[in-house]
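Removed from the display is one protein chain of the complex; every other protein chain stays in position.
Up next, chain A:
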């Protein structure tokens, strides 16, 4: 295991931020810490990096107890949401920083930095200052800077959070490819479930300072441990006291076995998909169907239909209050 976190508790004042958190991160994996804002995921990452001290619990990095080790001595690379670029240094010197601190020979530094700049496609920008770069370029520079010291683990705190949607999407695809090339154990924090599913091998869902579930993207999406994880990982709707994905619901104009009667309240066409809004037993629900299917049924508001989860669909029975 590259990282082993055991029973970590952390409070800011009287507010608990992490509660008995234990996670394992496999060597060479790409893990996402996913959860809503204030769920403790950034704090957990900072505890791993040594930028925060846990109140109780231990952190082991590559088998070594690092709980009381200063960040300088943990050999982790950290990438911040807002880049934390050294404003007064050129891109080259930013990336070289960790190597200069380690007093590596000049030639070696030059070679390594240029390799890294090539890796993040900034070789043309070596002599620029961070203020002359775009957000995406700054974050790539920060990544190269963190990788320069050959860290045992790379930690990224909402690395694409400050970028606009388009750049964010492109950068995360790129991060996945980069990881396939470099293979350094990587943990990144995100609140975007799509980003986590697309990029990570393993997703750790954190909410209210507790680990809700750990698994591959498919596992957490298809077999959510609880309603919270199910809701957080994708769209859900409630039919017959169960939480179901809206694309896992069959809809028919004839009554079917195991079906629940519903009234169509609205049909919304969103390009290739159609969103059918329903009233089921006095509650709002919705079903996602393809356009062709919706046309076939010729649904309109006021129609009475029968709905049921598709056979084999994952659903969670909600506890009745």
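To be clear about the criterion, a contact is a pair of C-beta atoms (placed from the backbone, for glycine too) under 8 Å apart; a residue touches a chain by one contact, two chains touch by 3 or more; residues count from 1.
Criterion: contacts and distances are computed from a predicted model.
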>> For the chain not present in this complex, what protein name does its UniProt entry give, out of "Sulfate transport system permease protein CysT", "AzlD family protein", "Chemotaxis protein CheW" or "Anti-sigma F factor"?
In response: "Sulfate transport system permease protein CysT"
> Taking the entire complex into account, which one of A:64, A:101 or A:218 touches the absent chain?
Replying inline: A:101
> For the chain left off this view, which of A:3, A:76 or A:297 is in contact with it?
Replying inline: A:76
> If the hidden chain were put back, which of A:43, A:137 or A:185 would touch it?
Replying inline: A:137
>> Take the complete complex as the reference. Which residues in chain A touch the chain that isn't displayed?
In response: 49-51, 70-78, 80, 82, 84-88, 97-98, 101-102, 120-121, 124-125, 128-137, 139-140, 142, 145-146, 148-149, 163-164, 166-167, 170-171, 174
